[in-house]
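What you see is the complex with one protein chain gone and the rest in place.
Now for chain A:
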Amino acid sequence: MIKLFKVKEKQRELAENTSNGVPVKKQSAGELRLHKDISELNLPKSCTMQFPNGKDDLMNFEVLIRPDDGYYLGGTFLFSFHVSPIYPHEAPKVKCKTKVYHPNIDLEGNVCLNILREDWKPVLNINTVIYGLYHLFTEPNYEDPLNHDAAAVLRDNPKIFESNVRRAMSGGYVGQTFFPRCM
């Protein structure tokens, strides 16, 4: 290709400073795939989205989940999503921004959901992840605990677990931990 390089190099010398190219940032393949995921979202009424940086930043968004069944009925839980440019090769990073008394979510907002880490596959999408999160509220499970105490209570005494969840969601202490109101 050296002939071609030669021609191009000579042209460049001639055309110096006449570049009219406005530098544009290209959308990554990850952004395009995410655009598809988001525009095809089909969410239940209990899940709504927020785009804090406006309609053109899809890589950082928030999801509000209002469970319509189960222990967490009536609560509102905010999740932040950060999506990498090599999505879907890598799972979105999800954190729970609402402090919640939950066996699978710790007090820092880390979420134990298999499809967010060990079981993530590029065929999954944002819709699956949101449904997965929703599922955690309708069916919290004590077998994958991140909040050890909450998991033990759910396993040994679901009645007490239920009242702990109520207390936490209305704004109050469970043990030594204070939970702000989220209802």
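Odds and ends about this structure:
Just so we're on the same page, a contact is a pair of C-beta atoms (placed from the backbone, for glycine too) under 8 Å apart; a residue touches a chain by one contact, two chains touch by 3 or more; residues count from 1.
Here, contacts and distances are computed from a predicted model.
A chain of this complex does not appear here, and its UniProt-recorded name among "NEDD8-activating enzyme E1 catalytic subunit", "Rad17 cell cycle checkpoint protein-domain-containing protein", "Elongator complex protein 4" or "WD repeat-containing protein 74-like" is "NEDD8-activating enzyme E1 catalytic subunit".
Counting over the whole complex, chain A has residues 1-9, 11-12, 15, 19-21, 23-33, 35-36, 38-43, 48-51, 54-56, 58, 84-86, 89-91, 104, 106-112, 114, 117-118, 120, 122, 144-146, 148 touching the chain that is not drawn.
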